[in-house]
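With one protein chain removed, the remaining protein chains of the complex are shown where they sit.
Labels run A and B following the written order; every chain starts at residue 1.
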Amino acid sequence: MKLDSKVPEGALAEKWTKYKSSMPLVAPNNKRRLEVIVVGTGLAGASAAATMGELGYNVKCFTFHDSPRRAHSIAAQGGINAAKNYQNDGDSVFRLFYDTIKGGDYRSREANVHRLAEVSTDIIDQCTAQGVPFAREYGGLLANRSFGGVQVSRTFYARGQTGQQLLIGAYQALSRQIAKGSVDMYNRHEMLDLVKVDGKARGIITRNLVTGELERFSAHAVVLATGGYGNVYYLSTNAMNSNVSAGWRAVRRGALMANPCYNQIHPTCIPVSGDYQSKLTLMSESLRNDGRIWVPKSKEDAQAIKEGRKTALDIVEEDRDYYLERRYPAFGNLVPRDVASRAAKVACDEGNGVAPTGLGVFLDFSSAIQRYGLQEANSRGLSTDDTNVTKLGKEIIKNKYGNLFQMYEKISGENPYERPMKIYPAIHYTMGGIWVDYNLETNVPGLFAIGEANFSDHGANRLGASALMQGLADGYFVLPYTIGNFLSTQIRTDKIANDTPEFIQAEKDVKERLQGLIDINGNQSVESFHKKLGKIIWENGGMSRNETGLKKGIAEVRALRDEFYKDVYVPGTISEFNPELEKAARVADFMELGETLLFDALNRNESCGGHFREESVSDEGEAKRDDNNYTYVAAWEWNDGQDPKVHKEKLKFDNVELKTRSYK
Amino acid sequence: MKLNLKIWRQSGPNDKGYFDMHSVEANEHMSFLEMLDVLNEQLISEKKDPIAFAHDCREGICGTCNLVIDGRPHGPQKGTTTCQLHMRQYKDDDTIVIEPFRATAFPIIKDLVVDRSSLDGVIQAGGYISVNTGQAVDANAIPVEQEVAADAFDSATCIGCGACIAACPNGSAMLFTSAKVSHLGKLPQGKVEHKKRVQNMVAQMDKEGFGLCSNVGACEAECPKEISLDNIAFMNRAFIGSVLTTED
Partner (left out) sequence: MSWLITFFRSSIGRKLIMSLTGIFLITFLIVHLIGNLQLLYNDGGEAFNTYAYFMTNNPLIKTISYGLYFFIVVHAIQGILLAIYNRKAKGSKYAVNTHENASWASKNMALLGILVFAFLMLHMGDFWWKMKQNQLDMVTYASFDAPVKDLFTRVSIAFQELWIVVTYIIGLLALMFHLLHGFDSAFQTLGIRHKKYTPLISLVGKAYSFLVPIGFAIIPLYIYFGK
């Protein structure tokens, strides 16, 4: 299979503009006749459904949530990037493009990324017009902050709730179309299969999660906006219900899963506290601006802290190892996410971790408190005795991070103003996803994938505040146009019938699959399988990977899958409200995706971005890319449970020079 | 710690519900929902029907989780969703009563899961600014006074969980509706449609079967995002004003 990226000809900066104005259009009267299915109502799905509704298409939109306002886009804290250059600090579309390509460790498609940077400015305009309350300066104009190691301030934000505000903006735009009747909204409907007719994606099979009823929906095209697959690790910062099933079902029907080994691990999450733990909570990256990360120098001290015999306050300055400052003097605590995460793992693997599980490092604000306190005392002419300085310093920290500190205290029960926080990396975002071309169309004609569900823009590592940008770029400004390329060829196609043999067979397959899960009637819960799967993937395909581990992992996942189909217990029936059944189907798909992830990691014998292969390191032990052999997208084809097949899309870089990232 | 749980069970919307007693072994680091996970694992291992409860992000922002714990939506801790409530709030041998959100506009689906689509209905009636994709002017062309933006933001933090309705003895959705009316109505972008918006949203709110506000204030007290009654006053003002100043 040849993967055609369909990137238009011409100079990088003009590709999108030219392409947009030469794309075939669909006349308004034809738009009314064309139906589009959108699965998922996160930033990408809601914005795409709303925009296509505005354009006049007949849209059917699906979510498994009880409302299109709940998707996990809502949890994004930090902000959204845009090359507005409102701060006059030299930002430009090219600079945002360049930062994104470099941040992605040169593993993304130039043309897609440039387009993303171009439309980024429109997103801010659109969202502001919708009433998204972005932070503002005293003069009433929009405020920006800098984020994640870039040298300009281009991040727009809405307190620590940017994702929520943007999603609600998109949800409101969608609600307006629902009220108008241009979008039919189906809440609590989970997509369980993709239906292809004559090789084209023509519909989906859904399960009504309230009644259990299976339904067939047809359309001229299907758009997947179903998010990332971070929950394959069981513990992640994703929401409990985030899953890969819709995307994976498409893969089972011929779509390709690209770069599944590119996962982002966020360094500042609250550590695991026990086996019962259901998910991990992220603390905004902004904390690293003021917090210093350290572990005790001696294993004895670490052990004493683990057992509760000592606390962080008992360790004197000389006995602390500020390992990021030591290893990366230039960037210190502000090294990129992947570097910070791996360094924490190294410290804990060496036995210096501090949480009860041994998997945690300190994030210490005491020097920031002293520094700010002293500044404040001096500038206000107050006493500089210790108590006063500490008090003033705590106030400053509270103003900057109050809500995060409060959240930490709620979850951990410890007061972070008095004692350093404990943090540990956790899976947070997946750069990999369904392979799409420049039109965001998969290799299955008529099937599109947008947002985190596709693989397209972040390469091997995503920059902070870029996920929201990509989701909305795809949904508001890219897909609604590019889908016209396909739909303009469909104007002579009548309404797609949903009672053809393809639909009936697909529905039957789904029914059998679900009934099969219940009929196993084994002894182990779905949750216990998910936990085991997560552990295998985390241990072998987590922050650091090697050939032996990956091979072992693949064997273990396969064994676990066999065990699952022999011994899982799913209570209830398929024709009722049954959350355990939903979970079982999702975990079954995670097993297949997880295996593919390990295959991808095994295939890619280089270290790049979020993917770290122990075999591919520099003399100093840092990640080493192999541009000669791996400058390609690995797109995996499902092979009926046999080893998946890889298809390669070579990446060409005409506008940037491939460099080694260094933070020393 | 050992906890005694008195939990509402109901197989379907039209079935009769009842309280069931369960006991579960928990520890203080667990979140409330993790404690229920443990109970469910226990029930599944006994091949019994697990307790259905709604949840998703488990970090207090998606608005999915919705339990009434000892008579209080989202439990005893102020400004906290159920998923952020931790078991260190409880002690050994406590008895906890867990019920679903109750309001006629929130029919029960199963056990502790309710249907809140009535809230979507209210938003669809006008909880938006009518601007198609691509129609927007440059974002900095609309300056917004910082205080106004902050005020609108406070209203916009609503997570749509419905705790206000659950807490209200009248099952009124005034806090929810008014939060959206204030969020959009205070911003210059939203002023154009403000009068129509408030009329349409109030009419829809009434149609969905929510009760009337009698200014009890339980909504504000239980709101996990601490949204203020100021919003309701704002909407009352806006509604009365709009009726008196519009053509129809």
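Here is the rule we go by: a contact is a pair of C-beta atoms (placed from the backbone, for glycine too) under 8 Å apart; a residue touches a chain by one contact, two chains touch by 3 or more.
Owing to the predicted nature of the structure, the values given are computational and were not obtained by experimental measurement.
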{"item": "Interface partners of the hidden chain - shown chains only, full complex considered", "value": "B"}
{"item": "Of B:105, B:159 or B:227, the residue in touch with the unshown chain", "value": "B:105"}
{"item": "Selected residue (touches chain absent from view) among B:27, B:117 or B:236", "value": "B:236"}
{"item": "Contacts of chain B with the absent chain, listed as residue ranges", "value": "6, 8, 19, 68, 70-72, 76, 97, 99, 102-105, 167-172, 174, 202-203, 205-206, 209-218, 221-222, 229-230, 232-240, 243, 248"}
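Rule of thumb we're sticking to: only the chains that are shown with their structure count from here on.
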{"item": "Cα-centroid distance, chain A relative to chain B, in whole angstrom", "value": "26"}
{"item": "Chain B - residues contacting chain A, complex", "value": "12, 27-31, 33-34, 37-38, 41, 44-45, 47-50, 52, 54-64, 77, 80, 84, 86, 88, 109-110, 113, 115-117, 119-120, 123-125, 127-140, 142-146, 149-150, 152-153, 156-157, 159-160, 183-184, 187, 189-190"}
{"item": "Residue numbers on chain A that touch chain B, as the complex places them", "value": "47, 50-51, 54, 65-72, 74-75, 84, 86, 122, 124-131, 133-142, 158-159, 161, 163-165, 168, 171-173, 175-176, 178-179, 185, 187, 210, 237, 239-241, 273-274, 276-279, 281-282, 407, 410-411, 413, 476-477, 480, 523, 525, 527-528, 569, 571-572, 576-577, 579-580"}
